[in-house]
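As you look at this complex, bear in mind that one protein chain is not there, while each of the others sits in place.
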Amino acid sequence: MIVEESKTEKKKNLKPYVEVKDLVTQFFTSRGIVKALDKVSFSVYPGEIYGLVGESGCGKSVTSTSVMDLIPDPPGRIISGEIYIDGFNIIADLNKMARIKIKSETDVRIRRYKKAIKRHNNVLSKIRGDKIAMIFQEPFLALNPTMTIGDQIMEVIMLHNISSISNSILRRENISSGEVRNFITEFYSINDETQKRKEVNNFAASYAIQEFEESILSLLATSDDKQYIENEILNMVRENRTGMNIQNIREIKGYFDLQNDIFQNTLRLLQAERNGDSSAIKQFNSELSKLKRIEASSFFLLRLKLKFAYKYVMKEYRKEARRRTLELLTLVNIAGPEVVIDSYPHELSGGMQQRAMIAMSLASNPRMLIADEPTTALDVTTQAQILEIIKDLNKLIGMAVLFITHDLAVIAETCNRVGVMYAGNIVEESSTIEIFNDPKHPYTVGLMSSVPRADKKREKEIKLETIPGTVPNLITPPSGCRFHPRCKFAMDICSLKKPKLVEISERHKVACFLYSDESEVE
Amino acid sequence: MQTTVSIFKRGTIQKKRHPKVEDAKETIKLVVKNKVAFTGLVITAVYLFLAFMDQVYPAYLGFGPNIITSLLQVGGQPNGKFPTPPTTVGGWHLWFGTGLGHFDIFPAMLASLRIDIGYSLLIVLSGAIIGIVVGSFSGYYGGVWDELVMRITDIFYSIPFIVMAIAFTTILSFTFTQDNIPISGFNLIALALIIIWWPTYARLTRSITLSLKSSRFIEAAIASGSSRVRNVITHIIPGVLSPVFVQISLDLGSIVLVFSTVEFLGLGQIIGINYYTPELGNIIVNGQGGMLLGYWWPIFIPGIFLLIFTVGINIFGDGLRDVLDPKMRR
Partner (left out) sequence: MELKYYIIRRLLVLIPTIIGLLLLTFILLRAIPVNDLIANYVNQKATPAEKALEKQQAITLLGLGQPLPVQFFTYLTDVANGNLGNMYSAYYNGGVLRGIELFLPVTLEIAIFTVIFSVLISIPLGTFIGSRPNSVSDSVGRVFSLIFYAMPIFWLALMLQYAFGKNLLFLGSYGLPINGQGFPIQQVGFVHNHTGYSYSVPTHMLFIDAVLNLDFPLAVVAFEHLILPVLTLSMTVLAGLLRFIRAGMVDTSNQEYIKTARAKGVPEKLVLKRHIRKNALLPSVTVIGLLVAGLLGGAVVVEDIFQITGLGRLSLAAITGTSGNGANIQFFGVAGTVLFFGLILMLTNLIVDIVYAFLDPRIRY
């Protein structure tokens, strides 16, 4: 079923969450340079599901890995382009990180600048997983075989959510009677049983006292005396306080807050450097060194402790992270999360593995998810369940999704907007409805006619009508429009110039000379 | 006629008339382009050529008057003359000096290659052939035979090569004398080494066979009802050849080492190999007596000569493995 376009309507004035402009990614192999992406541009807006579709080998995975800047180097590199994640261009410093000298197709010299790459990686590690997360085609290969599922998910939480955990723990330690009273009043104002439960759950979660959830519930159920309940709850929490650690937790929180400040400052510094704003550079530089001095002076001991007494100090954190992990596993409908959390990837089925991957990607509350053929390796029923989960997440928490697949039926079922890829180019982009009802680009037209009607679900298995010719070799791609050797409508200009992706009607873009004369400038 | 390809299947990139030939060409091209591997190839080729030359035209060594009696003739003992150091005067024979007992080291080393490399090739190739046959059939048939072969290889794997080589050679020499079968000392060592070397190839072949067996391609052949022997010969063995070839190129170096080590440990004397027999391990063990008197070159130079070959063939093998690795091929 084709998803309604209602959400896209509102998008006109929104800023895109991820914006890719003229992205060029190449692989330098012994056979020659694979021109995998040739000026790919697209945007993903908050809250939408953007689908990328195309034959295998057309560069979908390369696109998604480029967006996270995870192209394996060697052999690959992003050559040029811009990738904005939440407004920050993550690849603005390409030229600072490496010089590429192309002597011939098979003899390419790359000089890498370690310092710049290191800085780049430092910045990116704070963005990856935090602002944008990714799941892969083969969950079995994508999970670390020697770590338990729980450890792998907790790793994300400990990396990105440490301050939120600190806050919960500190709140618990400093719980006041007023807060408890408010909660009790709130509780009694609700009539619905499940709502009541939820309220208790929320309360417990925000103070990191989940272990008391049941007792609080029974307390509330058995007694009417608000004062008594309040005191009981307070006692319950206070008696179990880990008082001894509170100082440590404050300190750790301070440390990680400082780390965050340093990171924010680095970002500002980077931005200033890119703008060439020398006064700003100076300002941020001095601020940065000030922060670093604080780090060195105040947190010297703590850092040693974190290194050598990690377990002892971080026990509370791990406990909380584990609880959150269980919650995440429940959220993605894993049966028996208490068992799964301690199992290794090979002990789970493919569907479970993919769910665990999704749980892992959600761990840091990212606002966007990249799903690279998340269902291709799974059987049909599991496929449907995973798609359901992704759609639910999109609906419930408004997470944007870049959804990659070669399966048009899946696109029709899931996505709001679609980009059609062919041999490293996006050749057409439009809303899902329009792509299916009114495809423009000859390649898309071919795709559509090769698919049984889009509204007949799950029939992709039947023999497809075919487009003549073969997928081009991306080492020596066809000149001009890369589709021209296979195109029924090819004209003279098609082999000479590369058509530009232009908007031919409202939010419908096509790269084809049949619709527009505009070509890419070389 | 235009070929039509289902658009959602990965299209074949190019049509090739002889995929095997194309592949071989590609491999050669890649090896040549890989500088390190190519150096290894050149070194290996030079050594093989020298060994070959000695086989077909030994006179190329052109022994001078003072060594003509010594190198290849049987029955000499060290004549007590002290080694002379490497020198550039007096012809190329003396470039690397002379050894204890006064033979010229350079031609002696060259003459050694025929035995060292020749026998090593014999050992590795025979071992590989036995291993391929045993491994592919046991892997393909499975069951009791497979289990038996695995246990046998296990046993061979659990005894250090050198120890096994020595033990097998000595015991075999007795067996042959008992049965009055004439066999030369080197053939004896070679036979012993073949017996202990084939399990390596059997294991390798077996593991590849198992993965090939589960591929679609073989499943289709099985379904079509062709005989098992036929399947092994037409489908499995060709698929096994290229990794086995890589293994051969890597093993050749190791076998030369084992061969000369066995010789060095004095086994040569036991099975009747002469003091002057040109074999690198033998030359080095002969030089051992002069070492503490300060004569380093009769040991040092043959060792380096051997090392260059083993390093060369190893880097060639490594390069070849990288090139043949499907992951590296895009």
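Which chain is which? They are A and B, in the order written, and residues in each are numbered from 1.
Rule of thumb we're sticking to: a residue touches a chain if its C-beta (ideal position, glycine included) is under 8 Å from a C-beta of that chain, and two chains touch if they have at least 3 such contacts.
Not measured: the values here are computed from a predicted model.
A.B. asks: Would you indicate which residue among A:41, A:364 or A:470 is in contact with the undisplayed chain?
C.D. replies: For the chain that is not drawn, the touching residue is A:364.
A.B. asks: Among B:45, B:125 or B:163, which one is in touch with the chain left out?
C.D. replies: Residue touching the chain left out of view: B:163.
A.B. asks: For the full complex, which residue in B:183, B:210, B:233 or B:311 touches the chain that was left out?
C.D. replies: Touches the omitted chain: B:311.
A.B. asks: In the full complex, which residues of chain B touch the absent chain?
C.D. replies: 151-152, 154-155, 157-164, 166-168, 170-175, 177-178, 253, 257, 260-261, 264-267, 269-271, 281, 284, 288, 291-292, 296, 299-300, 303, 306-307, 310-311, 314-315, 318, 327
A.B. asks: Hey, which chain A residues sit against the chain that's not shown?
C.D. replies: 65, 68, 70, 72, 74, 118, 121-122, 124-130, 133-134, 136, 138, 141-147, 155-156, 159-160, 344, 346-347, 357, 360, 364
In the analysis below, only the chains that are shown with their structure count from here on.
A.B. asks: Report the inter-chain centroid distance for chain A and chain B in whole angstrom, where each centroid is the mean of the CA atoms.
C.D. replies: 53
A.B. asks: Which of the residues in chain A come into contact with chain B in the complex?
C.D. replies: 27, 29-31, 34, 55-57, 75, 106, 406, 446-447, 450, 463-464, 466-471, 473
A.B. asks: Could you list, by residue number, the parts of chain B that touch chain A in their complex?
C.D. replies: So the residues of chain B in touch with chain A come to 2-8, 10-14, 30, 33, 328-330.
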